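So that we are looking at the same thing, I have put the structure below in structure tokens.
Shown here: the complex without one of its protein chains, the others still in place.
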Amino acid sequence: MTTVAHTPTEAHHAPMSFWRKYIFSTDHKIIGIQFLFVSLFFLLVGGLLAMQIRWQLGFPGKPLPGGGILPESMVSGGVILPEYYIQLVTMHGTFMVFFAIMPLLVGVYANFLIPLKIGTHDMAFPRINMWSFWLALLAGLIMLAGFFVPDGAPRAGWTMYAPLSARPDLSGATISQKLWSISIVVLGLSSVMGSVNYITTIINHRAPGMHWFRMPLSVWALFITAILAVLALPVLQGAAIMLLFDQTIGTHFFDPGAGGQPLLWQHLFWFFGHPEVYILILPAMGMVSDIIANGSRKPIFGYHSMVFAIIGIAFLGWIVWGHHMFMSGMNPTLGSTFMVSTLLIAVPSAIKVFNWMGTMWRGNLRFHVPMLNAIGFVSMFTIGGLSGIFMAATPVDIPLHDTQFIVAHLHYVLFGGSLFALFAAIPYWYPKMFGRMMSERIGKLHFFLTFIFYNMTFFPMHIIGMGGQMRRIYDPTIYDFLKPQQPLNVFISYSAFALFAVQFLFLFNFLWSLKRGKKAPQNPWEDNGMEWSLPNPAPHGNWDKTPNVYRGPYEFSAPEAGDKDYLPQYLKLPTDRDPVPAPLPAGGH
Amino acid sequence: MQTTTMTDAMRPPVPAEPGAGVYSNKLGMWVFLASDVMFFTALIGSYIVLRFGMGSAWARPGAVLNVPLTGLNTFLLICSSVSMVKAYAAIADGKKYFLRKVPGKTLQDGGLKFWLLVTIICGAGFVGVQVVEYIKLVGHGFTPTGYREGSLLAEHALADPVKYGAGVAGMYGSTFFTMTGFHGFHVTCGVISMLYLYFTKVLPEKYSPQDYRGIEVIGLYWHFVDLVWIILFTIVYLI
Amino acid sequence: MRWWLPDAGSTFAGPIDALFLAILIITGIALVVVEVGLVTFVIKYRARPGRKAFYTHGSTRAEVIWTAIPAVTMVALGLISNHYWVLIKDKKSIPPNAYHVGVHGKQFEWQVTYPGPDGKLGTSDDFTVRNQLHVTVNEPVAVELSSEDVIHSLFVPEFRLKQDAVPGMHIIAWFQATKTGEFEIGCAELCGMGHYKMRARVFVHTPDDYKAWVAQQAAGGSE
Partner (left out) sequence: MTTPTTHVRPNYMLIWLYLFVMTIAEVLLAFELPVSQNLKLILLLILAIWKAMLVALFFMHLKFERWRLRLIFIVPLPLAVILVTTVIMEKVF
């Protein structure tokens, strides 16, 4: 704990070995890139699992193409078995939430962007940062190992509702349920380490002149996200430890037979889980704000209310967890309270959406790939947010709860929201990471195809959800009331396959551009952020000398900018005065 | 004391902007402690909820647990907390020594090396007593799953089910061992870190009134662990 | 193909479907405003040479408007919803004359216990039937839910009825069927690998039919 803040950066003096530089690196940018590759891998794994789910739902009873390579415990004659299907839905959710979207947004972009955007040389604790990555990878591998142990992967859904998850005799999975708990404890540790770093760095390491209200919204969002993570993940860790003890040493926390409470797990899980939902969307909102302001060549509309909306969403996020439990037999009076707090979240969300539109209003819109995806984010997140209102209103939630409607809703938020934001953020900061541009042409093709197939995949899910198709059921066709809508399931499956195929365009673009992409100019997007004062890719240690910050992050088309339509934060105009650094604290620094 | 190397010049003078008004290690430790509050909230909160759900079926205080032994443990931890803060005060005043004579006083004045050693000994003593407590409890038949069949406690519980909370022994064992176990784990981590600092930083006299970050940061952690124990002792052993 | 909620089969369906429609209209308007706005802006304000964006940091008045409108709408929606929520789920709302049946979830079947001729649960003339819930039309029925092993969720789409059955808890859900016929029951909470096949049926009888069925069952009927 004592020396990490002052790890010497020999990078500037002696060349480091490959291992120190790229594998056991303490440089925030390398750690961000490590997170990027690892979480893209887990994203691909999650996607593959989703394809198998869609195959089973669209074509129940038909042999899975290529299913022959799977062992007999998963498929029988190529047909997915019910026990494997439950592993698929469990692991799809787990991987996507914990090992794909969360590290993509927080692991990659908090690491990569925070020091660059606030004008500092590295994180406050670079070595803890490295540990955070390696623990996250370890957690991911433990989770992945679930597929290769006897009885296969966990089988209780990504929410791991006890007592199904606590008792191997009921779920049928003995080893992997424990692996899930262990993996989550490790992941929690990793997240807490990372978030302590982000919070400390943002509070204490901002460059001179980077006042709180000069921080870009992406940094604000990542800051609030880190606060959510630091307070929410330990609750999940505690719950996972209790679950692990129930599974291994025979404690009775969630065992109703001995006075345990199954609902206690749900309360703890969702007390973590709802802030987690905002961990998955706030960074996306922040980065989209940056990109929309850039693409519109206009200051963000209502910067302060955008900041307070983020804080408001985060605050409300702590008192709404009960809306995941409306049908759980929870006290109905609590249900009323949770309904009101949930509905109120619509207010800050609406502020954000309208302010993004306000930013585009009377702008001078440039449709580069990040901007296209950011606009896609706004329009799709709106659908996801609005469909949430149906389930927030408790009576309407009754027929919709735990049906495909909620699946549609959460994918509109997590795919239409978070993933579109990532499709915007990855090309946007790609030059800063690798010094090259991703292909615009492939990027645009990828955006339009994804946008179309994505809506074809997830929009009909609302309708089959209204029709009553439950989540996580292996074969909808055995129900008479679901049979009529099976054609829609088939349609969704075909769209999903197309959607998955289109993602290889992105993957190709990403990998191909590493070596063959166009060399990036210093400021390819003509942006105002501090990071664009550096060459591409940014060197170890970032700036030679601590930079000064002279203005807010969104001074596009400002009158002072003259004939240019942007005015970077680091640019000193003749009228600007240098900021004065604050005094040092006692006891060391 | 400030040695201006190339590395230091490159770094922003921390904090460049008014941050929390403290150096980063201390701020980081406070954020971590906030996070640890939530971890213990999950464990202690579950205990409160589960116990509340049981009504008055819980075992009477002192029936199963050895309160005098734990009272001794509480005393040890409080002592270690005060010695920790004395260690911090010592280094802030520049007293790096072990013991030193003060003119006109019979007691010698303790420095950082003395007070941190006292803290480590008390902390290790706490862990030791807790291990003894666990061994005794398990020997009597108190386990995380409840009262072991055929054990002394199981017989007692048969004879006096109200006093020993026979019906909810499983939940008693689950919550007791999880909460005190994770507290003990925190103490152990603290003792190991302090030992590490003692040999790498304190004995070589690397701390000074200008830079005592390690001592202050581990001190914060240690007092927090003490604070958690104060709450645990009351709600687990006395109520 | 069905494009709407399932056909109404209980008294809850009326208010719930109306509320659903109301929310659909509200959110539909919001959606159209946002999407049409986006498309308009994309076309109208696309970059053209020589043009410069309008330099503004926002408008407090506009922001107050689009904060106030959703806030008022949501509070109103909350108040209306809460009325029906209390009516459906609150323990006090269960009609005192309701006919009580026990439904016990188990991996992977529903065991329905009927009070028998005396009309009381927990007496010796109770009888249990697997995967068949028989009720009388236009009569409130209170389902006393319990579970053997894991969490299940009793779901009857036509009745707009959904309630988890939690082991260790005793939860009562009530409904009043409005038309006779046969409907399906599903399990809406993942309860293990047989989750999908936890399928049962509700039979809604006329009072006379129901009496006949109970008499037949009590006499050690065919089921």
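Quick notes
Note that the chains take the letters A, B and C in the order they are written out, and that residue 1 is the start of every chain.
The rule is simple: contacts are C-beta pairs under 8 Å (C-beta built on N, C-alpha and C of every residue); 3 or more make two chains touch, one makes a residue touch a chain.
Since we're looking at a predicted model, the values are computed, not measured.
Among the displayed chains, contact with the absent chain in the complete complex occurs for A, B. Across B:A59, B:M84, B:L137 or B:M194, the single residue that touches the chain missing here is B:M84.
The missing chain lies against chain B, touching residues 1-2, 20-22, 27, 30-31, 33-35, 37-38, 41, 45, 48-49, 52-53, 61-62, 67, 71, 74-75, 78-79, 81-82, 84-86, 89, 92, 209-210, 219-220, 223-224, 226-227, 230-231, 233-235, 238-239.
The missing chain lies against chain A, touching residues 227, 231, 235, 263-264, 267-268, 271, 318-319, 322, 330-331, 333-334, 583-589.
In this text, only the chains that are shown with their structure count from here on.
If touching chains are joined by edges, the resulting network of the protein chains shown is an open path.
The greatest centre-to-centre gap from chain C, using C-alpha centroids, is found for B.
If you average the Cα atoms of chain A and of chain B, the two centres end up 35 Å apart. Note on chain placement: the centre of chain B and the centre of chain C lie 49 Å apart, centres being C-alpha means. We define each chain's centre as the mean of its Cα atoms; on that basis chain A and chain C are separated by 31 Å. Contact of a single residue of chain A with at least two other chains is seen at positions 260-261.
Residues of chain C in contact with at least two other chains: none. Residues 1-6, 12, 15-16, 19-20, 23-24, 26-27, 30-31, 34-35, 37-38, 41-42, 45-48, 51-60, 62-63, 66-67, 69-71, 73-75, 77-78, 81-82, 84-86, 88-91, 107, 145, 149-151, 153, 155, 157-158, 160-169, 171, 183-184, 186-197, 199 of chain C are the ones touching chain A in the complex. Chain contact summary for the complex, chain B toward chain A: residues 5-29, 31-32, 34-36, 38-43, 46, 49-50, 53-54, 57, 92, 144-146, 167-168, 170-171, 173-175, 177-178, 182, 193, 197, 201, 210-214, 216-218. Interface residues of chain A facing chain C in the complex, by the touch rule stated above, are 82-83, 85-86, 89, 155-157, 161, 163-164, 167, 170-172, 256-257, 260-263, 296-303, 305, 327-329, 332-333, 335-336, 339-340, 343-344, 346-347, 350-351, 353-355, 357-358, 360-367, 375, 378-379, 382-383, 386-387, 389-390, 393-396, 398-399, 401-403, 463, 466-468, 470-476, 478-481, 484-485, 487-488, 556-559, 565.
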